[in-house]
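Handing you a structure now.
The complex appears here minus one protein chain, its other protein chains still in place.
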Amino acid sequence: MANLAAVVGIGQTKYTTKREDVSIAGLVREAAVGALRDAELTWDDIDAVIVGKAPDMFEGVVMPEIYLTDALGCNGKPMLRVHTAGSVGGSTALVAASHVQSGTFRRVLTVAFEKQSESNAMWALSNPQPFSTHLNAGAGGYFAPIIREYMRRSGAPYNVGIKVAVKDRLHGARNPLAHLQRPDITMEEVEESFMLWDPIRYLESCPSSDGACAMVIADEDYADAAPRPPAWIRGVAMRSEPTMYAGREEVNPQAGRDCAADVYKQAGITDPRKDLDVAEVYVPFSWYEPMWLENLGFAPEGEGWKLTMEGATSLDENGDIPWNPSGGVLSSNPIGASGMIRFAEAARQVRGDAGDHQVAGAKLALGHAYGGGAQFYAMWVVGADKG
Amino acid sequence: MSDAKTMIDDQGNVTGIEAPIYLKYNFTAGAAPSRFLAQLKKGVLTGQRCPRCQQVYVPPRGSCAACGVPTEEEVELSHKATVQSFTIVHIPIPGNAIEPPFVVANLVPDGANVAFIHLMSDCVNEEVHIGQRAEAVWKPEQEWDYGMDNILYYKPLDEPDVPVEKIGQVPVSGWEG
Partner (left out) sequence: MKEIAIVGYQQSDCVADAGACNEVELIIPVLSKLYGQVGITNAQDVDFVCSGSCDYLQGAAFAFVMGVDALGAVPPIVESHVEMDAAWALYESMLKLRMGHADSALIYGFSKSSPGELPIVLSQQLDPYYLAPQWVDTVSLAALQARLLLDRGVISEQDMAEVVSRSRRNARNNPHAQLAGDVSVEDVLAEATYLSPLRRSDICPVSDGASAVVIATVEKAREWGLPYAVISGIDHCIETHHLGMRDLTDSMSTRRAAENAGAGDGPVDVAELYAPFSHQEIVLTRALGLDDKTSVNPSGGVLAGNLMMASGLSRIGEVFNRIVGGEAERGVAHATSGPCLQHNLVAVIEKAEAA
């Protein structure tokens, strides 16, 4: 019932700790101009702009779409700003797609960004709330106990996380845009790196990056005529659950499973490992790869770690289902943009546009984002064909 | 009026501006948290029960998130708890004087069905484990105020471990094994 829509242009900035050469406006414009160029469109061809980013405290600018109107060519057009915590990059892409899938607009520009070097992300994430114990040790401190429980349940060997950390940085070394360029990284180096929140080590955690990612999404007529192959949107889904409730399954959250089931149904996927060629999945701490392999149905419960250890998710080991060939969140993490980067990188794969991190012949790809206390999920499936 | 400072490079170009933001907020806890805090000031740990699913929440926030209904009934909880999970933190927390490494645990007090986070101390960090029993160590009574930090930390309790599937289901009367 929804109209067909496709990604026809993608632009990304080089991810790095601090972009000192551009303002926030400059950063988003760089990505937006890249996407327009890729789509061979001008600002006038865009009907609406949809912006997404994580908490405003990361830059100290309240409701930044107001300030960014001009940078994004939006004077006299509709502009929307989505905010769903860490999954925001993904949900922004979904909201942007709905502008076209609903038949309301023909071509929209969507941008997700974070220039978190401008403020203090660690502080913003663990901002002390009065009357509570001030023990919020950042995102890693929140996820470490959950990872520990996964390790206990699955009996996974201690170095699964280390393997993911190495794999994703080796992938990142194939992607000139990735923040961390570590072609020389080894299992030993990761294992010996500083333990932050046991069992998460420094080199098993994502970096803090500045960056922006933009896409142009267009309707079927325009996409058919686009200069480069479009990535057809074959499924879109979002789910949310509360941060905490009695009996909440935190290791394998229901919202993630339900979201995946929904998007797979739309895209006609029954066996994700076989039906998909590649997946870009939000893995900010290494152990989330085996956990999400199970949550997303690529492996039975308790066995996600086996796929990782077999090399199934590695490009370098010729795995059958590469995960995060772009280097993933472990290689670049501008928080508000990371979800959209996953969605955009999935699109690049099926457009045959992923350069040295291309999965040969990729036709169907999953883009995944999650946020909050692993409670907000946004996913899409894109394909080289209309389906 | 403005504390803005500029960064200038060798050619005299302005390359950055430091513009601190100071905003003052008068924070109020909600009605349910206020009741919880008032009890804490008296040395009593309480939760609130959902009228629909009967689960007891701590610290109470005024609703059962699963059912979307207000919680009203106050339930007194034990000072004993079970470790649901934990991590050993090796980096300092911004604004907190505590020295790493220290254990932050998800603890379910007896009588409640959800965990809250608190410190574990007076223990060997490497011996902390899931299912371990623990007990609250409070500040001296004259220091009690409206805050969870009336409890300094939880320390290990010499009681049998709670099997994983029973964590979050120990009644307020306690756990014998």
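Letters are used for the chains, namely A and B, taken in the order the chains are written, and counting of residues starts over at 1 for each.
Here is the rule we use: a residue touches a chain if its C-beta (ideal position, glycine included) is under 8 Å from a C-beta of that chain, and two chains touch if they have at least 3 such contacts.
Just so it is clear, the structure is predicted and the values come from calculations on it, not from any experiment.
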**Study point:** Residue among B:44, B:67, B:98 or B:172 touching the omitted chain
**Key:** B:67
Check your understanding: Among A:35, A:137 or A:238, which one is in touch with the chain left out?
Key -> A:238
Check your understanding: Contacts of subunit A with the missing chain: which residues?
Key -> 1-3, 23-24, 55-57, 59-63, 65-70, 74-85, 91, 95, 98-99, 101-104, 118, 124-125, 127, 129, 236-243, 245, 254-255, 258-259, 372-373, 375-376
Review point. For subunit B, which residues lie in contact with the unshown chain of the complex?
Key: 1-2, 4, 17, 19, 21, 23-34, 61-70
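Please note the rule applied: only the chains that are shown with their structure count from here on.
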Study note, to complete from the structure: Here the gap between subunit A and subunit B, centre to centre from mean Cα coordinates and rounded to Å, is 30
Check your understanding: Which of the residues in subunit A end up touching subunit B in this complex?
Key -> 20, 60, 122-123, 126, 128-137, 141, 144-146, 148-149, 152, 194-200, 242-248
Point to revise | Residues of subunit B touching subunit A in the complex | key: 15-16, 19, 21, 27, 29, 33, 37, 53, 55-57, 59, 64-66, 84-91, 93-96, 101, 104-106, 113-114, 117-119, 130, 146-149, 164, 168
